[in-house]
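Only a single protein chain was left out; the remaining protein chains are all shown in position.
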Amino acid sequence: MADILNEQQFASDNYSGVCPEAWAAMEAANAGHAPAYGADAWTQRASDAFRELFETDCEVFFAFNGTAANSMALASLCQSYHSVICAESAHVETDECGAPEFFSNGSKLLVAPSADGLLTPDSVRAVAERRSDIHYPKPRAVTITQSTETGRVYSVAQLQVLSEACRSLGLRLHMDGARFANACAALQLSPAELTWKAGIDVLCFGGTKNGMAVGEAILFFERALAEDFDYRCKQAGQLASKMRYLSAPWVGMLENGAWLRNARHANACARRLVDAVADVPGIAAIFPVEANAVFLSAPPDVLDGLRARGWRFYTFIGGGARFMFAWDTAVERVDALARDIRACA
Amino acid sequence: MADILNEQQFASDNYSGVCPEAWAAMEAANAGHAPAYGADAWTQRASDAFRELFETDCEVFFAFNGTAANSMALASLCQSYHSVICAESAHVETDECGAPEFFSNGSKLLVAPSADGLLTPDSVRAVAERRSDIHYPKPRAVTITQSTETGRVYSVAQLQVLSEACRSLGLRLHMDGARFANACAALQLSPAELTWKAGIDVLCFGGTKNGMAVGEAILFFERALAEDFDYRCKQAGQLASKMRYLSAPWVGMLENGAWLRNARHANACARRLVDAVADVPGIAAIFPVEANAVFLSAPPDVLDGLRARGWRFYTFIGGGARFMFAWDTAVERVDALARDIRACA
Amino acid sequence: MADILNEQQFASDNYSGVCPEAWAAMEAANAGHAPAYGADAWTQRASDAFRELFETDCEVFFAFNGTAANSMALASLCQSYHSVICAESAHVETDECGAPEFFSNGSKLLVAPSADGLLTPDSVRAVAERRSDIHYPKPRAVTITQSTETGRVYSVAQLQVLSEACRSLGLRLHMDGARFANACAALQLSPAELTWKAGIDVLCFGGTKNGMAVGEAILFFERALAEDFDYRCKQAGQLASKMRYLSAPWVGMLENGAWLRNARHANACARRLVDAVADVPGIAAIFPVEANAVFLSAPPDVLDGLRARGWRFYTFIGGGARFMFAWDTAVERVDALARDIRACA
Partner (left out) sequence: MADILNEQQFASDNYSGVCPEAWAAMEAANAGHAPAYGADAWTQRASDAFRELFETDCEVFFAFNGTAANSMALASLCQSYHSVICAESAHVETDECGAPEFFSNGSKLLVAPSADGLLTPDSVRAVAERRSDIHYPKPRAVTITQSTETGRVYSVAQLQVLSEACRSLGLRLHMDGARFANACAALQLSPAELTWKAGIDVLCFGGTKNGMAVGEAILFFERALAEDFDYRCKQAGQLASKMRYLSAPWVGMLENGAWLRNARHANACARRLVDAVADVPGIAAIFPVEANAVFLSAPPDVLDGLRARGWRFYTFIGGGARFMFAWDTAVERVDALARDIRACA
């Protein structure tokens, strides 16, 4: 079965398992009884670890998955008759089955055109100022993905001009950080620099793709925005009774730096692949490779050839073949893939 | 810290940890890569294990917690302008912060008076036939809890007359099985006998209180009711990407009978306590002890005395002191509690 | 057909037609073209008339009916995970088919026991302080009906102690004024005295039962609460395109006092009936008659006799026979009813 599993390993980074650090913490948490619903010591410790890592006294909540974390965060910034501006390739628009609209009871997503999934002040402004009548839902928030669905990262400078534009337009700025760790690793910057210091109001920090079994953290840097958010989590089915199993893995990830090591490895694998095929004729990276994703354009017969050799990858995003790398990607498999690309080309 | 944890152990059965069988399966699942969103082998195996255990080809879904599982199941039986009949002590009414109303976008819960949290055909009929005008939300479903919030169990005969009444009234019958295993253990009956054979349409089978870290299963015995339910789970933030960590523990629980052993142990502890204090003056069980809960009436100074000795228990339900027992309850602690009750009385 | 209509006339005050003053204004408004969606002169004039009548610079919105007006007003005071305290006989609880829950996406109504449908500081406090954990939706608003569903009115003193209790509990106070005019007439007090001067935050002023064809007004006395409420109306299907037909009748009602005359007449008819049967053996008023409703307890055969003589009335509210009076109730019919009650008794 190992071969089959390895063949699958570049389809998505959520095909990966739980990293040893997260597992060990979860195992340590599995001792005796503990108060439910987050009143346990592990949840306190994980929350404090976030506050230390982000160098600020933010409000921290834990949700089961990214769908819910992002949807609840956006709903907390909007009423149902408001709207949220996002890139046309944003996961919340393309792959959440209407979850943001469901959690908010109808807040519309307004799609801004974007290159590489990166929003700019101009693209946001164009959408925000498109209409100002009551027949159109009033924009109240912007959501960006860091790193983006196309493997790009926003620089601090890009974040700052964007957040300034948002502030001037009366818009809150939310960051979908399903792959936030990869952005930190790519830019070699601290979580604080990439979030609240750059004007982010709310971050959903993804644990699942980073090496956990389940769970995302929602960080409100402006505490007032988090008023009664614990009730929202409860009502929306996102309050774990045995919370320690959601929070302890974060302790394992954050306290010893596994979150960053995991992301660095995944990014390095992406870099390794794209470098290895840089000189192969007919093969080209569609987007600059900045995080843990590689999108390759290749002739159809090359892709068919790769599939015939057992490789699995998505082709429905961005127009090419997407290869995703995770904390547990085997370097040998990356090299094997590169060889096969060269052979098929 | 161990002493403190032990002292806490009767406040709720969700203070317990993960049982060895569930843990071992989760550990086994943590090997290599696996397809996301339930397309993995563990999820298939867990689904099949449910179908085998329930002796029927039911539809099986996995959700993160009971709040969501019950709310989504009820929403699938109703439109927003319909209503759901429940006992006044039902968890969905008293302890879910409006989750059923949120997931259904407004389906009202109609509360039926009940003794011990058990609904009867008469109590359901009285509510169902209270009104028939469009100013009142049309009843479409009944939800019962098995075992109940007060530690009672419905017999097969009780379930059958209830489900017949529901059918004749055009109502679907949902079972909140947060402690379904405890009911099976109490009645020494098979899951099939207590569900579809007795007329239950949908069951939410609780894994968390039964010995898992996170996760409930939703079983539709009438498959047509499950149409597009996978989309509902996705939109509502209840589709795990690394699904194997939700499904594998069920394999561990179901394939070797841990689900039933765990419940038997918990029930036995409840029985042990109530028997041990049966002759203590001033102490009485408020409800017959049938599952894993004991509700004791006791003079206030007795309860104060117990608290002073470090015991933790809830008093906001049912008017007395609630003691809950779990798969990992230490018998010695039950005996110690019984001794202290006798000493304080 | 006239006889049949007259026989029906005490079942509800919404069986009445449009009063001449409202009609004349609507007719005057039906001249030529006018900007849509409330940008017309009639809507401005009606809004100003409300501000003059209430002696304050409140925000004024128009909705199609009371279901929507009350539900939107409550939704503006709550998030979905909050709750609203109301009397058990409140229309929003008993006769709106889950509309408050629908518009708010799940805010639960918490029912307070009450005598005559009147809430007291104690009854509100008992519910508000019942729970303070996140498993129970946090109370954020109280709704009262003035006059109540049982024909009672809150005095200024009662309103003041209630609003003080609300303020101390962090609760907003909403008034369902489907029959607000009847309360003003009964108490001979100004709209200002019965609302913002007594601590009411939001009033839904009913136009339909008061003599209009369609339409209610929503008045926010604290303007900040009305932020983006126009968007809420639009999204919820409550923004009339030809708004003048909703607003002009208010001009007709408010500018010449028809709203108060209409209510006085209805109240007087109720008083006339209850006085006329005060000495009839076996007949008694269930509630003090303060506004335009009379609830009579009477032996079943008396009620049957009345029905046999063609009278129509509801018996599902308050345990007796309800007779409602409107702006156009014919005094002769009231007298005829009184005679028939005496004859049947």
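Chains: A, B and C, in written order; residue numbering restarts at 1 for each.
Heads up, the rule we're going with is that a contact is a pair of C-beta atoms (placed from the backbone, for glycine too) under 8 Å apart; a residue touches a chain by one contact, two chains touch by 3 or more.
Worth saying up front: this structure is predicted, and the values here are computed from it rather than measured.
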item: Which displayed chains the unshown chain touches; value: A, B, C
item: Of A:Asn30, A:Ser83 or A:Gln238, the one touching the omitted chain in the full complex; value: A:Ser83
item: Candidates C:Ala34, C:Leu169 or C:Ala192 - the one touching the absent chain; value: C:Ala34
item: Contacting the left-out chain in the complete assembly, out of C:Ser83, C:Thr208, C:Asn262 or C:Asn292; value: C:Thr208
item: Hidden partner chain, residues of chain B it touches; value: 37, 79-82, 105-106, 134-135, 137-138, 228, 230-235, 239
item: In chain C, positions touching the absent partner; value: 1-2, 5-6, 8-9, 11-12, 14-18, 23, 26, 30-36, 63-68, 71-72, 96-99, 102-103, 105, 208-209, 213-214, 231, 234-242, 245-246, 328
item: Those residues of chain A which, in the complete complex, touch the missing chain; value: 80-81, 83, 94-99, 101-102, 105-108, 131, 134-137, 316
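Definition applied: only the chains that are shown with their structure count from here on.
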item: Chain whose Cα centroid lies nearest the overall Cα centroid; value: B
item: Two chains joined by the most C-beta pairs in contact, as defined above; value: A-B
item: Rounded Å distance between chain A and chain C, as computed from the means of their C-alpha atoms; value: 50
item: Distance between chain centroids, defined by C-alpha means - chain A, chain B (Å); value: 34
item: Centre-to-centre distance between chain C and chain B (centres being mean Cα positions), rounded to whole Å; value: 42
item: Shared-contact residues (touching 2 or more other chains) in chain C; value: 80-81, 105-106, 134-135, 137
